[in-house]
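Complex shown without one protein chain; remaining protein chains in place.
Here the chain labels run A and B in written order, and each chain numbers its own residues starting at 1.
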Amino acid sequence: MKKVFAYPRALSQRRTHYCPGCTHGIIHRLVAEAIDDLGIQERTVGIAPVGCAVLAYDYFDVDFQEAAHGRAPAVATGVKRVHPDAVVFSYQGDGDLASIGMAEIIHAATRGENITVIFVNNTVYGMTGGQMAPTTLPGQKTTTSPYGRDTATVGYPIRVCELLATLDGPAYLERVSVHDPQHILKAGQAIRKAFALQVAGKGFSLVEVLSSCPTNWGMTPAEALRHIKETLIPYYPLGVYRAPEEVTGGDA
Amino acid sequence: MERVMMKGNEALAEGAIRAGCRYFFGYPITPQNEIPEYMARRMPEVGGVFLQAESEVSAINMVYGAGGAGARVLTSSSSPGISLKQEGISYLAGAQVPCVIVNVARGGPGLGGLNPSQADYFQATKGGGHGDYRLLVYAPGNAQEMVDLIGLAFDKAEAYRNPVMILTDAIMGQMMEPVVLPPLRTVAPDQPWATTGKRGRSKPNIINSLGLVGEDLERINRELQAKYARMAASEVRYEADGVEEADLVVVAYGTTSRVARSAIARLRQEKKKVGLLRPITLWPFPQQILAELATAGKRFLVVEMSAGQLVEDVILGVNDREKVAFFGKLNGTVPTVREVYDRIRSLLSEGGEG
Partner (left out) sequence: MVTHEIICAGFGGQGVMLIGQLLAYGGMIEGKEVTWFPSYGPEMRGGTANCSVVISAQPIGSPVVAEPDGLIAMNGPSLVRFKGAVKPGGVIVYNSSLVAEAPELQGVRICAVPANELARELGNDKIGNMVVLGAFLGLTKAVTVASIEAALQQVLPARRHHLIPLNSAALRKGLSLVEG
């Protein structure tokens, strides 16, 4: 009998600390499946962020470095330059990547650094307790925007894929979502493609994943998924922002 | 042995390469620019990587990545840039990632000036970043020591899995002196703890400084402190010149030790008994020899280009504030030989030996 569903080898057996309804677990799985699929577990090095995924190194069965807040692309650069044959990815949230780590992500992207970035955008600082993020939507209430994000005083959300698409450096930029099975499949394909491009030496790849945070959004898990579909996607349109070249072995 | 003339900064850079360093990440700042410029030329010749980072913050985090991946890696900067690196240095210490950091110090605080300074002593030896950690800190006294100590720094960084700092200044960096270079070494980045990809290992290697559970962090810090104790017991280095017979011992490192040496030479011509104690490691600090000299009845003069930082460690070692005099310059100018000479003369006459 053909096995059609199994626990990914690149995931560790540990139980995660993520809240019920959080989609980090799904994204971890998609990353692990991509690593399995490409047969690169033995040469993969992950860079964990500061944020909800700070313990990511516990959940994957690959080498990992824990970076300071926002610095993962610089750390990934250091690892990749020493071991060009390693597959190096960072896994970062929106506060980490688009606020404190904006310089690092822009410059890694513009260098065309041959790394893969998994950017999890849930429009809020999760681990620190629901503060306003650089991707928090206009009007969205957080613990530091209790009356709703007021664009007149704190400005507008940052669309990372669109911003990075202004640069010549990146090879592949795509925004995906994990709010339903169909989109999860597409997200998995995008993540696999991003890793495949790195394996092929094509340069910088980033997949932005719209993700839920029921806890800090004050919603049930089901409401949170609906919120992605109805509110996040209209502001953060899904799609490919930098088209990859054809890659042998990829399923693009 | 062939002597070649090199600027201190270039001697540091070539010394690092000779010691097997093949990765340099840095950001421009005066007065250390000869180091990244030298590396930009030289690294491609030896198959290494020079990368100009987008900031000092990024540079030190690239160092964290490369050091964690097992490589001999260097960054250099000057005072304000070293301040920016402090976050990364704390992480490097916490995660026990070996690397070498050069501070060609300039005057502060704030933007300060380009003049040589020793006002980063506290920052280098007593933290700078957050948490209970220590760097091994070397203070070269000439261009040859720039070469020798940076080589030693890479060996010690790896032996202790700890960041090592070279603390020097604009004069030492700009000055040219003859040096003898050691042979070129190649060191493969294959540390057993490094993140290379598992490559057949049963367990992943993790480079990390997180200890969310209280007992974990307590244990991590106990291990770190045990390591620092080993370093303190084995790594103290200093030069003692004529201290046994001296009435007065001048304590100075780097540039000010050079000025003091000239002043002492003049005084010895006048048959004055003056010695020089030059710490080569600023951490661990040569407390023991100071304690012994104090017990033997010596008095001390600390000469430094700061408002008084090294002097605090000297007082701790001597354990008698009355025996320690201080002569400092506040970052704008270097003490002249004449000034140091005069100061020693007046101290000797106060003591009745003049």
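Just so it is clear, a contact is a pair of C-beta atoms (placed from the backbone, for glycine too) under 8 Å apart; a residue touches a chain by one contact, two chains touch by 3 or more.
Model, not experiment: these values are computed from the prediction.
*Asks:* Which displayed chains does the hidden chain touch?
*Replies:* So, taking every chain into account, the missing one touches B.
*Asks:* Quick one: say which of B:Pro28, B:Pro178 or B:Gly332 touches the chain that got left out.
*Replies:* Among B:Pro28, B:Pro178 or B:Gly332, only B:Pro178 touches the chain that is not shown.
*Asks:* Per the definition of touch given earlier, which of B:Ala265, B:Ala296, B:Leu316 or B:Leu330 contacts the omitted chain?
*Replies:* Answering carefully, the residue with contact to the hidden chain is B:Ala265.
*Asks:* May I ask you to list the residues on chain B that touch the chain which is not drawn?
*Replies:* Answer for chain B: residues 3, 5, 171, 174-178, 258-265, 334, 336-338 touch the chain left out.
In the analysis below, only the chains that are shown with their structure count from here on.
*Asks:* Please work out the Cα centroid separation of chain A and chain B, and write it as a whole number of Å.
*Replies:* Once rounded, the distance between the two centres reads 40 Å.
*Asks:* Which chain A residues qualify as touching chain B in the complex?
*Replies:* 41-45, 47-48, 54-55, 57, 60-68, 71, 74-83, 86-87, 103-104, 106-107
*Asks:* Please give the residue numbers of chain B that touch chain A in the complex, ascending.
*Replies:* Listed in rising order, the residues of chain B that touch chain A are 23, 25, 49, 51, 53-55, 57-59, 61-71, 73, 87-88, 91, 95, 189, 195-200, 204-210, 212.
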